[in-house]
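Please read the structure below before turning to the comments.
Here the complex is missing a single protein chain, while all its other protein chains stay put.
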Amino acid sequence: MPVDMELEMVLRPPQIPMPPYPPKTITLANGKVMVIRQAVREDVPAILKSVHPCLFIERDYYDIVSARLYGELLAWYRYRVKSEYCLMGQVDGYLVGIVNGRLENEKVGMSYHTLAIDRGLRIGSHLFAAKMEYHMDYMGQDEVLIVAESPIGFRRWMIEYPLELTHIPHELGGGDSYRLTREIYLKAKQRLVVGDRPVSQALMDEAMLDIKFADDDTIRERIAGLKGR
Amino acid sequence: MKKEIAITAYKCKKCGKIHYPFHDRCLDCKGREFEKIKPEGNAKLLTFTTIFNLPWGFDQRYLVIGVVEFENKVKAMGQIKADSVDQLKIGMKVKPTWEPVRVQYGEDVYGLKFEPMK
Partner (left out) sequence: MRDVAIIGAGMIPFGRRDEDTLMDMLSYASLKALDDAGLGDKSVDAVYVANMGGGMLQHQSAIASSLVDRLSLLPAAAETIENGPASGASAVKNGLLAIASGYYDTILVVGGEKMREVTGWRATDFVATMTHPQAEYPYGITLPGMAGMFTRLYMEKYGVTREHLLAISLKNQEMGTLNPYAHVEMALDRGGIYDSPHAIVNNPVSADPLHLYDLCPVSDGAAALVLCTVEIAKKTGKPYVVIAGFGQATDTHTLAEREDPTDLKAVTLAAQQAFAMAKLKPSDVSVAELHDAFTILEIAESEHVGFFKKGEGGKAAVAGKTRLGGQIPINVSGGLKARGHPVGGTGVAQIVDIVWQLRHELPENRQVKNAEVGLTVNFGGFGNNVLCFILRRVQP
């Protein structure tokens, strides 16, 4: 169906320009190297394929987090959201985790979701940290508003940073936002934000080549899996 | 207002062994009579740790906890008022206080806290 571009121009919200997030690598507990890089709009369909199997996993609120992430990424792909970005983690080219967010305005960021597709490796912690790094160090924002949708998220963000509770409503609905301020970020940075730059050309090529994703069953097994009785 | 330290230790009337908490019989001689004593003076830090994975009921990121020995030999566990273990050393002097250590059912629960002394 052809897109009515005239109407589109009315529907598409204005975008605040965002500087690029420089990719970095992190050595994980199992020795594998994860590349964290910024997704471009054209990556979205591939990313959605990895998010899809998570829609049906109730464990640890994967269903709600991935359903919302799915919608948000689609909204970005179809130009329905203001200044959204997505960072992703890849190991051997495989997509292992996704974080996204957007800019409320030049100074305030709105954190959306963190989805770890491989578990037990602190991938979520690393990606969330990269997201905060992007808002603070690369976009020069003053604060980021955050809510947690699962107990694990609450433990890893609200308690580990620790974030401060505000009375500002969060875009995801639900409760009041917690806030990462520049001061909190700078205090937490040396223990939570790690990574090596620049990324070698070889690793970058592998990551950019084609986002690889495991098949649905493997993804489900990784997140909720239990080898049979 | 400064509160008095509200723990009681028990000195065996037969052999003098000091117990905290209470036992019905002396751990050394089985004596059943004890003199109630209060922990006295400052204390010496015997060991400590920072706990990062706290149980339900604590909202903070971490808690420094240690075991001390008071000047009159009473030994007890308590929370340590320090931001990090880098400020602590086994054997250092700490000053005991009686302060809220947690909240239960909306009420403060009091207990031992120790402040490192220079």
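In order of appearance the chains are A and B, and numbering begins at 1 in each one.
Operating definition for what follows: a residue touches a chain if its C-beta (ideal position, glycine included) is under 8 Å from a C-beta of that chain, and two chains touch if they have at least 3 such contacts.
All figures in this text were calculated on a predicted structure; none of them were measured in a lab.
S.K.: Given the full complex, what residues of subunit A touch the hidden partner chain?
M.R.: Counting over the whole complex, subunit A touches the hidden chain at residues 26-32, 59, 120-122, 125-126, 129, 151, 155, 191-192, 194-195, 224, 226-229.
S.K.: Of the residues in subunit B, which ones touch the absent chain?
M.R.: Its contact residues with the unshown chain are 7, 19-21, 27, 46-58, 63, 65-67, 75-79, 85, 90, 101-102, 104, 109, 111-112.
FYI, only the chains that are shown with their structure count from here on.
S.K.: What residues on subunit A touch subunit B, complex-wise?
M.R.: Listed in rising order, the residues are 159-160, 162.
S.K.: Report the residues of subunit B in contact with subunit A in the complex, numbered from low to high.
M.R.: Residues in contact with subunit A: 59-61.
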